[in-house]
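Have a look at the structure that comes next, please.
Every protein chain except one is present and positioned as in the full complex.
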Amino acid sequence: MKKAVLPKPLRGIIPPIITPLLDSNTLDVKSLEKLLEHILSGGVHGVFILGTTGELSSLSYRLRHEFVEHTCELVAGRVPVLVGITDTALAESIQLAQTAEKCGAAAVVAAAPYYFSLSQAELIRYYQQLADQSPLPLFLYNMPSHTKISLEPKSVKILTQHPNIIGIKDSSGNGVNFQLLQYQLKDNPDFSLLVGPEELTAEVVLLGAHGGINGGANMFPKLYVDLYEAALARDLDRLLPLHQRVMQISTNLYTVGSSQASYLQGVKCALSLMGICQNVLAEPLQPLPEKEQTIVRQYLQELNVMLPTNAAV
Amino acid sequence: MKKAVLPKPLRGIIPPIITPLLDSNTLDVKSLEKLLEHILSGGVHGVFILGTTGELSSLSYRLRHEFVEHTCELVAGRVPVLVGITDTALAESIQLAQTAEKCGAAAVVAAAPYYFSLSQAELIRYYQQLADQSPLPLFLYNMPSHTKISLEPKSVKILTQHPNIIGIKDSSGNGVNFQLLQYQLKDNPDFSLLVGPEELTAEVVLLGAHGGINGGANMFPKLYVDLYEAALARDLDRLLPLHQRVMQISTNLYTVGSSQASYLQGVKCALSLMGICQNVLAEPLQPLPEKEQTIVRQYLQELNVMLPTNAAV
Amino acid sequence: MKKAVLPKPLRGIIPPIITPLLDSNTLDVKSLEKLLEHILSGGVHGVFILGTTGELSSLSYRLRHEFVEHTCELVAGRVPVLVGITDTALAESIQLAQTAEKCGAAAVVAAAPYYFSLSQAELIRYYQQLADQSPLPLFLYNMPSHTKISLEPKSVKILTQHPNIIGIKDSSGNGVNFQLLQYQLKDNPDFSLLVGPEELTAEVVLLGAHGGINGGANMFPKLYVDLYEAALARDLDRLLPLHQRVMQISTNLYTVGSSQASYLQGVKCALSLMGICQNVLAEPLQPLPEKEQTIVRQYLQELNVMLPTNAAV
Partner (left out) sequence: MKKAVLPKPLRGIIPPIITPLLDSNTLDVKSLEKLLEHILSGGVHGVFILGTTGELSSLSYRLRHEFVEHTCELVAGRVPVLVGITDTALAESIQLAQTAEKCGAAAVVAAAPYYFSLSQAELIRYYQQLADQSPLPLFLYNMPSHTKISLEPKSVKILTQHPNIIGIKDSSGNGVNFQLLQYQLKDNPDFSLLVGPEELTAEVVLLGAHGGINGGANMFPKLYVDLYEAALARDLDRLLPLHQRVMQISTNLYTVGSSQASYLQGVKCALSLMGICQNVLAEPLQPLPEKEQTIVRQYLQELNVMLPTNAAV
């Protein structure tokens, strides 16, 4: 078991990888290997599994544990592995954290429990319990579009005081809250502030955030790494065309389907067209219909033409 | 293994029982036995486990399977057992349905998956898949306050055509949708239409619905059975004082806590004060604070005085 | 100026009338007269203007004041006139209440202000201010689907203590809250509890509510009056077929359009086909497209056949 050291704070591009499947309940290990090599070749700074892009909630527990084992083995300590342990049952989250620790993952990531509605006080208490019991350091994961509760900046401030809570992935898309978060973290330089939506990576890194957990990096890892580096260097001349390309991907690939999961459908379809995995989503989600797959194929062809070097993608 | 015959349609009062716990991850089997005897002595027409009142989503899978086994064994075929298999992962729902079937449960009950947002078409497809694969007949469970999606009357109409879908528990509290549902089920006399919120049982049974899956029946089973029978008999003189008592319970017991789970906290606290179970909720929910437990005790004393016979409660 | 006496509590069927228009900003007085005679001939117990069915918020102030004047003159004291004064600007609400008083209306009706989000405490304060300054007694109007705030039962309880607040129209469709409201009003027999959605009139009047402010009574006033009387008499054999007819109207007429205003479009289209008014809605709403008007015509023909006597409708 090889384990990567986790930098403090964790910086850069950490792709939230999709879960390659043969069917709803069977992992596709070969494709997982291909995907991991693809993204690692792009220079990414970590790998995040079992997030929303990984269809966390749709996977059986057996599959989730297997997925952790295979990923850690395949990554083999080259970059830190972050494992999503989001669940409505605390005991299941802890068990998954234990597997992650055993396999050599670097940290765990948890969104709010998403069946019962909690107050901010209840949510804080929940995270404290989870952090107390987790054998690995914990990243908060703010995902109100799916959990239906927002982790308020004031709550995050309280949670930063817990020694086992080391960062946050904010996927809310709420720019105001992100800036409020960043402002109040100004005296916590080791606490990692990472953004979910890739449309925001350029601007938040320019203003001081640490990086992005961006789904597009499943397909185009180097593009997002370049974007991150240009933003870090405050090189706006280099940054703006890269940001334009990210916006083009978002505008074209993530809205082909009419389902609310069109982003996920687009990513998985594109990866299958690129020969990296099967176009299989876990129930209750479905892959894009064939007609819309054709549209994705067209966009990919257009994008490829525009990409700096074909090899690196 | 004794198994009760499931009437077509299922009628009457089917308490959605709480899950008696020693701690977040340990079932309290002794209390489960006490609770089951308590409610069966009230004349209820079935038992529903692992619903929202049963804190379904907070329980580990091991515990859920155990709970099914113990309940079926303890009920021993005296009334039909309905098992909640609500989950975000289809494979886990099916596995629980298989355990339910093996143990002699009569049917399963499933709310919508509650992480990814689904359209009505996706939801219909999901339920069809679930019904295809479930070894037991399936009740739909409309619970938008927790799943954040409403099962529209038009979708229910389509799902009634599936031979393995035999009824619905509507916990939306949306009176208009309930009446629309009932109107369009007028030609499906075997499809069971049951209401969740006990505040509505009187009125919907008066207008023809089949009964209620009412949480208050954990504490006062006979009261709800009497209410159901008075409504069925259209005996408004008998019905109205019983309905008043139900409203008194709802008004006083379910709003003591300030949490959004105050209903659940109130029921579990009351049952613990009645000597039936421990006042333990699974994480992330917490029991009522001590000061509020005193308020519940007072209300119970007031209510007891008003209850027709102490013995039957 | 003739003014009807307002019973305490106000009981029965009070149609929330549509606003007959020649165009978005011109009242159709002739049609208003036809409509009023039509509904009064059905035996209704009052008239409510400038509610949601009256497209209150889409009308200019000049038109609202004109509408109050014409309605009061045409009704001429035969039944009480209730005037909707819902607005985001308190001063405009008061001015409209003054016009209503001057013209002989019996009471005013106000939903919550609907731009800024208010807490329950702020909402209570607002209603107290409005009731203090209104020259006519005030009905509360709970309309969360449009105002995006629900008037909680506990807030209503506080407001019942104001001498100038005399009733509530609850259009939430939330059956549980309606029952909680009714339970806590049990010691206020003079406070009028009226339901908005006609799908609920049968059940809530059976359990003791005072009546309905039901949009379908624009078209079929006698049907809703008959329904109310059967429910009041607890005559379920008479009630159920009338309730079925109400559900048939709701199921068929209010969902022809795909817009969220399909109820309003359906009512106005039906009234125009019945020769009572033009099929004109105020901006931003639009009438049903022609193809859907044909569907409404078909339903009306079906319904007419089933209606007890053509004359009374």
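The first chain written gets the first letter, and so on, giving A, B and C; residue counts start at 1 in each chain.
Note that in this section a contact is a pair of C-beta atoms (placed from the backbone, for glycine too) under 8 Å apart; a residue touches a chain by one contact, two chains touch by 3 or more.
Computed from a predicted model, the values in this text were never measured in an experiment.
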(message) Quick check: which displayed chains does the absent chain contact?
(response) A, C
(message) Among A:98, A:184 or A:262, exactly one should touch the missing chain; which is it?
(response) A:184
(message) For the chain not shown, which residue from A:136, A:159, A:200 or A:219 touches it across the whole complex?
(response) A:200
(message) If I consider the whole complex, including the chain that's not displayed, which of C:90, C:236 or C:295 touches that chain?
(response) C:90
(message) One chain is left out of this view; which of A:26, A:164, A:188 or A:248 touches it in the full complex?
(response) A:248
(request) Would you write out the residues of chain C that touch the absent chain, in ascending order? (result) 24-25, 52, 56-61, 63, 88-92, 95, 113-119, 122-123, 125-126, 129, 145-148, 259-261, 282-286
(request) Name, in rising order, the residues on chain A that touch the hidden chain in the full complex. (result) 173-180, 182-184, 186, 197, 199-200, 202-204, 206-208, 234, 236, 240, 243-244, 247-248, 250-251
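Here, only the chains that are shown with their structure count from here on.
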(message) Treat touching chains as neighbours: how many steps, at the fewest, connect chain A to chain C?
(response) 2
(message) Centroid from C-alpha atoms only, then distance chain A to chain C, rounded to Å. What do you get?
(response) 50
(request) Indicate the residues of chain A shared as contacts by at least two other chains. (result) none
